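Below is one structure, written out as structure tokens; the observations come after it.
The complex appears here without one of its protein chains, the remainder shown in place.
Then we have chain A:
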Amino acid sequence: MTRHLASYMLRSASACTSRIRHPFAAASFCTDTSTSSSRVKIFDRQLKRKQRDRAAWLMPSNSDDPFLNTVAHNLLDRLQDCKKTFPTALCLGGSLLPVTRSLYTQRTIEKLIVMDASYEMVQLCKNAEDASNNDNIETLYVVADEEFLPIKESSVDLVISCLGLHWTNDLPGAMIQSRLALKPDGLFLAAILGGETLKELRIACTVAQMEREGGISPRVSPLAQVRDAGNLLTRAGFTLPGVDVDEYTVKYESALELIEHLRAMGETNSLFQMNTILKRDTALATAAIYDSMFAEEDGTVPATFQVIYMTGWREHPSQQKAKTRGSATISFKDIQKQFGNHS
């Protein structure tokens, strides 16, 4: 599955750029881990940290982002469906603030670990919590990478990741580490952006680049497809996997506002092999093409966000299981005889 997803991502990422960096080219000791030897670097995690730092600085002005709030609300809605309570929760990076804010209003959680790869983002959450004067929930703030989870095995009841995991190079690895951090019968809840996200922008970028530069390079990151999500959960060893998809259309005044919003969410491109030069010409052409191709009657431009919600549990004997093949004692024919006559 790693291979499959990675090769899919690479194929779309390297459609027009020929060189792929060797995974061990970077002289950082963390790339040389024994856990995964053949890792591909698709995203620049250091750049992503910086982008999220900047997003944290942009955040206070628009901390009531309706899109992020809706996704966080939908994700946490799944907790209401469980009879089980989750005393200790781990909140992974992504849109942290909306998640922690709504977790504080729920009374079921006693201890919360807030984690993000960006120091500024964690500091922002800490300040927000200090301001809200919340003493009910014991909170620990950590700066850490999802790919190198610093959490002891079997120590938390719930892992939440809201719009963060789609930036990991090793998504199955990150999910396996989350599963190990969970106690038996613990719940893993994640929301990631799916492949349909920003399809309008993808098209507009391609057309503008073809027109102005005579070739294309990936401007929008490759994302996981819906069919991959279920496989990922099974691959990571979660039981009772569940996947569902929601599509949100956000309307902007122009494509430039869309880019502003992406920056404020820390969701801008961080591909390792991206073309770092963006000509003003091409950027303006993209905005114009976006407007002419997708603008609606009221003058706004829509952007699609496809969110894939994933739920999975760590194995526990109390969970329902399918019986082994051939263990049935009654034939289907008998069942039909019993019930078929009535209908």
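Points to keep in mind about this one:
To be clear about the criterion, contacts are C-beta pairs under 8 Å (C-beta built on N, C-alpha and C of every residue); 3 or more make two chains touch, one makes a residue touch a chain; residues count from 1.
The working rule: contacts and distances are computed from a predicted model.
Per UniProt, the protein behind the absent chain is "Protein preY, mitochondrial"; the candidates were "Mediator of RNA polymerase II transcription subunit 20", "Protein preY, mitochondrial", "AB hydrolase-1 domain-containing protein" or "Small ribosomal subunit protein bS18m".
Within the full complex, the residue among A:R54, A:R78, A:K111 or A:R263 touching the omitted chain is A:K111. In the complete complex, the residue from A:Q123, A:S254, A:T282 or A:T300 that touches the missing chain is A:Q123. Of the candidate positions A:A72, A:I109 or A:I151, contact with the unshown chain belongs to A:I151.
Where chain A meets the missing chain, the touching residues are 28-30, 33, 46, 49, 88, 111, 113, 117, 119, 122-123, 126, 138-145, 148-153, 155-156.
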